[in-house]
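Quick one: the structure is below, and I'll ask about it shortly.
Only one protein chain is missing; all other protein chains are in place.
Here is chain A:
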Amino acid sequence: MITRKRLAAGACGALLAALAAGLLPSPALADDGDSAEGAPKESPKVELVLDVSGSMRARDIDGQSRMAAAKQAFNEVLDATPEEVRLGIRTLGANYAGEDKKKGCEDTRQLYPVGKLDRTEAKTAVATLAPTGFTPVGPALLGAAKDLEGGNATRRIVLITDGEDTCGPLDPCVVAREIAAKGTHLVIDTLGLVPNAKIRQQLTCIAEATGGTYTAVQHKEQLSKRVKQLVDRAADPVVNPVATKGGASCQAAPKLTAGLYTDRAKFGEHRWYQVQVKPGQELRAAVSIGADRAVNNDYGILVRAFTLSGREIVRGQESGDGRTDVISSGLRYPKSDVDAEKGQEPPAETVCLQVSSSFSAPPSVKTEPGMPVELALDLVDSPKKAADVASFGLGHGWWLLGVLVLVGLLAGLVFGWLSRWRVAVWRTN
C-alpha cells in the first residue's frame, strides 16, 4: 500500500516536470535575424538653397550679419556632410544688383553642382557670396528640383531665406506642391531667418506641401545644427513607395501585390485598389492620407474591403481634429483555408479596397493636385483562430485550484468509501 502511494506521488511529479519541460517558451516565429539595412541603391541628393538677397546684410543674428551666419553654418555643414551624400548649392538673388524687378526675379543660379562633394571647392564658392538682389524663391525651388532630377535617390531641398517671395505671380507654395505631386519623393525643408508672420506662412506652406519641416532660426549654432540634422536625415535609408493610380470603381482599379504604394486623392474622391487574396492568407492594409495644405479642423479616413459583388468585409476608420500631418487607418482580412481538390490550387479572391477621406478645405485652398495617399499592403499566412477565450483553454487563479482540490478530495473520499465498502462486503462473504 505504502509503496503504491509513493509511486503515485512520484508519477505526478514526473508528469509535472514533463509538462514544464515541453511547454517552455519556444522562440521566434518571424525573426529571420537579417534585418539588413542595405545602403540605398543610389546615394541621396541634397541641394542647399541660400537666399543672397540684399536684406541678408542685416546684422541681427548674434550680432553678425545674416549672410555671415549663413556662411559660417555652411562651412560647418560642408565639413560634417556624410560621405555618401551628393550635395549641391543654389543661390537666389546673388547676381543681379539692379532695380529691374523682372530681371531680379529670374536671378537664381547653381553655385555648386549636385555631385560628390569637394569640400574646399564648395567652401570657396560659398565664400564669394555677397548679399545682392531680390528673393525669387519660386524660381529657385523649380531650379533646385531640376538640379536633383534623375534616378531614384532620396531627394531633399534645404531652403534658407530671410524674406518672402515678392516676385509673383509664381507662388512658391504652389510650386512646392507641384514639385511634390511629380512623385519624385522630394522633401523641402525651410529655415526662416526673420520672425515675420508672412515669411513664416510662406515657408510653413512650402514645408507642409512636401512633408518637410519649418524652423525659425534665431542663433548661429541653431542654424548649423539644424541644417546638419536635415542633411543627415537625407542620408538615412528609406523605402520609397511605388506610384500607382487608384480607380474610380473596383472594376477599374489597379491590381496590387504586397508593397508600399503612393497615390493622390482629391477632396471627396474615392480610390479603389484590387488585391488577390488566396485562401489561407491574410491581407493587411494600412493607409494614410497626408494633409499637405490648409484643411478644415475636422477630418477622417475610411478604408473598406469589399468583395467583387460589393459586400463589405471589414473596415478601418479614424477621425481627428487639429493640426496634423496625416490621418491613417488600416484593416486585416484573414481568409480561411479551404480544402482544395487534388492537384488544384484554390482560386484567389479579389478583394477591393476603397479609400476615402473626409478632409475639406476653405474655398481659397487649391484642390489640385490631390492629397498624398500612402498604401502599405502585406500578405501573410492566416492566423490560428482562437478556439477559446483563454490561451489553449487553460485555467488560472486560486478559484481554479480550490475547485480542483475540493473535487479531488471528494473523489478520493468517494473512492475510499467505495473500496472500504467493497472490502467489507467481500470479508463478510
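Operating definition for what follows: a contact is a pair of C-beta atoms (placed from the backbone, for glycine too) under 8 Å apart; a residue touches a chain by one contact, two chains touch by 3 or more; residues count from 1.
Rule of thumb we're sticking to: contacts and distances are computed from a predicted model.
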| said: When one chain of this assembly is omitted, its UniProt record names it as which of these: "Anti-sigma factor antagonist", "Heme exporter protein B", "Secreted protein" or "Nucleoside ABC transporter ATP-binding protein"? | reply: "Secreted protein"
| field | Residue, one of A:Thr213, A:Thr244, A:Gln274 or A:Gln354, that touches the chain absent here | value | A:Thr213
| said: With the missing chain put back, one of A:Gly63, A:Pro169, A:Gly322 or A:Pro363 would touch it. Which one? | reply: A:Gly322
| request: With the missing chain put back, which residues of chain A would touch it? List them for me. | output: 1-2, 5-6, 8-9, 12-13, 15-16, 19-20, 23-31, 35-41, 192, 195, 197, 200-201, 203-204, 211, 213-216, 218, 222, 225-226, 229, 232-233, 236-239, 241, 258-260, 282, 284-288, 314, 316, 318, 322-326, 328-334, 374, 376, 378-397, 400-401, 404-417, 419-420, 424, 427
